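Quick one: the structure is below, questions incoming.
For this view, one protein chain was removed and the others were kept in their places.
As written, the chain order gives the labels A and B, with residue 1 at the start of each chain.
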Amino acid sequence: MKTYVLRRILISIPLLIAISFITFSALQLAPGTILDTIRFNPQVSEETVEKLERQYKLDKHWLVQYLYWLKGIAKLDLGYSIRNERPVSQIILSRALNTLLLSVVSMFFIWLIAIPSGIYTAVHQYSFGDKVFSVVSYIGLSLPGFFFALLLLFFADMWGIFPKGQLFSGEYASIGFFGKFWHITKHLLVPVIVISTGSMAVLQRIMRGNMLEVLRTQYLVTARAKGLPEKRVIYGHALRNAVNPMITIFGYQLSGLLSGAALIEMICSYPGLGYTMLDAVRAQDTHLVMGAMLISGVLLVAGNLVADILLVIVDPRIRVH
Amino acid sequence: MEKKDPYQKGRAWKKFKKHKLALAASGVLVALYLCTVFAEFIAPYSVLGEDRISSYQPPNHIYFFDGGRIAPHIYNYTSGFDANFNRVFYEQRDKKYYLKFFNRGDKYKLFGFLESNMHLFGTEQGGRFFLMGADARGRDLFSRVLFGSRVSLSIGLVGSFITFFLGMLIGAIAGYYGGWVDGFIMRLCEILMMVPGFYLLLALRAALPAELPSFEIYMGIVIILSFISWAGLARVIRGMVLSEAKKEYVLGAQSIGVGSMVIIVRHILPNTLSYVIVSITVGIPGYILGESALSLLGLGIVDPDVSWGNMLSAAMQISHIQYHPWILIPGFFILITVMMFNLMGDGLRDAFDPRS
Partner (left out) sequence: MRRLVTFLGIFISLTLIYCTPKKGADLGQTPNPLANLGEYKAVVGTYGGSLRLTTTSPPKTFNNLMAKETSTTDITRWIFEGLTNQSGITTKVEPWLASTWDISSDGLTYTFHLRKNVKWFDGKPFTADDVVFTFNDLIFNEKIPSSSADTFTIDGKRIEVSKVDDLTVNFKLATKFAPFLQAMGTAIYPKHKLEKFVKEGTFASAWGVSTLPAEIIGTGPFVLSKYVTGQRVELKRNPNYWQKDDAGNVLPYLDGLEFTIVQNSDVELLKFKNDETDFYSVRGQDYPTLKPLEAEKNFTIYNAGPAFGSQFLVVNQNKGKDDKGSSYVPPHKLKWFTNVNFRKALAYAIDKQSIINIELNGLGYDQWGPESPSAGFFFSSDLVTYPYNLDKARDILKGEGFVDRNSDGFLEDKEGNPVEFVMITNADNTERKGILEIIRKDFEKLGIKAHISLLEFNSIVSKLFNTYDWDIVLIGLTGGIEPHFGSNIWKSEAHMHMWYPKQKEPATAWEKRINEIFSQGVQELDPDKRKKLYDEWQKIVSDNLPVIYTVLSASISAMNNKFGNVYPTPFGGTFHNIERIYVKKKS
């Protein structure tokens, strides 16, 4: 096991480097640099902009700039965000935590609702409840995320549950535990609902499918024939086998969420990794893009690794090779 | 070996017909695609029409009775701003415009060559009839939704075809040959999946020449989106092919000298088909949603060309929901289309499932 994990981590390093190179070179396709915004000011001379270019090493060939960045990474220095005038590491950390918070809460919701409803709809297949649930969960899946977010924001305002202040703003320190809980909930409410609904639908269908499959297998017929109570059959045997394939999905879902839902974050004004990356790409704040991409990549690899490990633990038939 | 029906079409169709919801969904989709084809006929106006006086006009109030008999008609609206700069619309009661089915309206060329001026419904020249209201520049929303469906509905089909083709072929090759071919292709897939493609699109856009005509932008979007997606399909196909390739019937075929490609195409791939079909049906919506996301960022279809995505991106402001909610209707069309694809995909999955 240990060697497997180690090997996976070691392989991901060249992978991440390759991706960083692709990302960096792709960014070069867009003409211009982040300093162009400053250029577009009649009170700034060209000499001033050139001085700034030299200061930030933007006058060098892009391969040279990439090597400087790589050198920095080796020293665990993520570079400097010109747009925010701060080291990238300072910015990325808080954004990554925000995205992590959003992802974990979303995952919690998704699984909280999808598993029980998957079981219910499998056991009561083709019932009215089954059909209603299909339709409702599919609406969530089918609305464009940013559109859904906008609608929710509109209704949240109308019904007065719009979050006041900022996530972790001044009042936060002074309210009690339940106050904090409700405060965070209000901020996360809209982005979580939007992100969860789609995945929930898919997961619920998969759970349902797996349960159906398992419910028909031979050994369950045997268990029933032995006279075991139905509930025991479902929860004792069927469920455990149905859940196995879900574990892999858990890992992939988590890593997928961690890569950020940029547009939804944009609409909800949620300061997460996705929106940071989108904004940085548009502004051509190269180091910030690279930093965000690197962190997302690391989270993705970590998520996949967690998924694979869980699978090995849970399913004794699978062996690492 | 099953020569006659390797893809199990007959059995699957029978089972599909039993799933009522999926059948209904397919019906809705067929209707939508028919609208796409006959848009010029069904839409009362062409997309080129623009009447700035009618900016943000709400749907016309249809009066069904005219002096005792059934004669649906509307009035034109004039508009202005009130003291609070609210838009206000006032019916011009001097002239009644009667609504007719099979109305003679603007000329068009169906399929590019069939000339006609017959529309499914409409009113006489000079009447401004907005079934679903008008957008910012006074253009009929209903007509634009119909014409917009052409881009939005076709983009999924074209993109999926490319993904399907690439994903299946490359995945199958990786799974069948194994070894270093497999390793190389799988690493390539992982890299593609991890590259933040969506964000890089923004960078790519600037690199393309600004004069690109809309059709080429459209194809560019499709190719880019499908390029990002085929890797996922390839990985799964590879996994399935890998386990199939070890089965006896394949070894048997190899031993009697059947060519590799023949084995792959005629024997192995049919076993992956249920997954592929479902994955495509569920994947088509991804293209539709992707197109609307790109339009939101200004990268997609540009005016005067119309797509649901670019109509939706113009509507993305809270003030619009409050004052002219009808311009959000394209969003619901996207919703319905995507939902129908998902429901149909559901039905197909159940139908192709060899175990039920």
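Rule of thumb we're sticking to: contacts are C-beta pairs under 8 Å (C-beta built on N, C-alpha and C of every residue); 3 or more make two chains touch, one makes a residue touch a chain.
Keep in mind that what you see is a predicted model, and the values were worked out from it rather than measured.
Not every partner is drawn; the one left out touches subunit B at residues 50, 52, 55, 58-62, 77-86, 88-91, 133, 136-137, 202, 205-206, 210-213, 297-299, 302-304, 314, 317-319, 322-323. Mapped onto subunit A, the interface with the missing chain covers residues 30-34, 36-49, 51-52, 55, 83-86, 90, 94, 153, 157, 162, 164-170, 266, 269, 271, 282-284.
Keep this in mind: only the chains that are shown with their structure count from here on.
For subunit B in complex with subunit A, the touching residues are 21, 187, 190-191, 194-196, 198-200, 202-207, 285, 289, 292-293, 296, 312, 316, 318, 321-322, 328, 331, 334-339, 342-343, 346, 349, 355-356.
The touching residues of subunit A, counted against subunit B in their complex, run 15, 18-19, 22-23, 26-27, 29-32, 131, 134-135, 138-139, 141-147, 150-151, 153-154, 157, 201, 205, 209, 212-213, 216, 259, 262-263, 267, 277-278, 281-282, 289, 293, 296-297, 300.
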